[in-house]
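Every protein chain except one is present and positioned as in the full complex.
And then chain A:
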């Protein structure tokens, strides 16, 4: 069993700072999700939480358990690796779905399909 009260002061300050920064970034990301205007703008906001935000929380977790158990606790690195690898998949799915919808609705906000341009360039196709 671990007890937060056993943590030395310097480690407690470090862990709290990291947690504050991490959760602050996640909060800012959520505010951005609410406040930015277009869908493509909003998709950027949550990445604050999934990059540096989660990084700070993971660092805090590593520091906390490493100091308490006086050995290196490193498996948080795995969470970071999986976040970095999986976030692009969901982001691309969302962005491409939005792009497909906007293109099929003929929105002027998004660039036209490059394939159309290629076909226009070649006469007779």
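Going forward, a residue touches a chain if its C-beta (ideal position, glycine included) is under 8 Å from a C-beta of that chain, and two chains touch if they have at least 3 such contacts; residues count from 1.
By definition in this document, contacts and distances are computed from a predicted model.
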Missing subunit (named according to UniProt) among the choices "Peroxiredoxin family protein", "Na+/H+ antiporter subunit E", "Biopolymer transport protein ExbD" or "Sugar ABC transporter permease": "Na+/H+ antiporter subunit E"
Contacts of chain A with the absent chain, listed as residue ranges: 25, 28-29, 31-32, 35-36, 38, 40-41, 43-45, 47-48, 51-53, 55, 73-75, 77-78, 84-85, 87-88, 91-92, 95-96, 99, 110-111, 114-115, 118
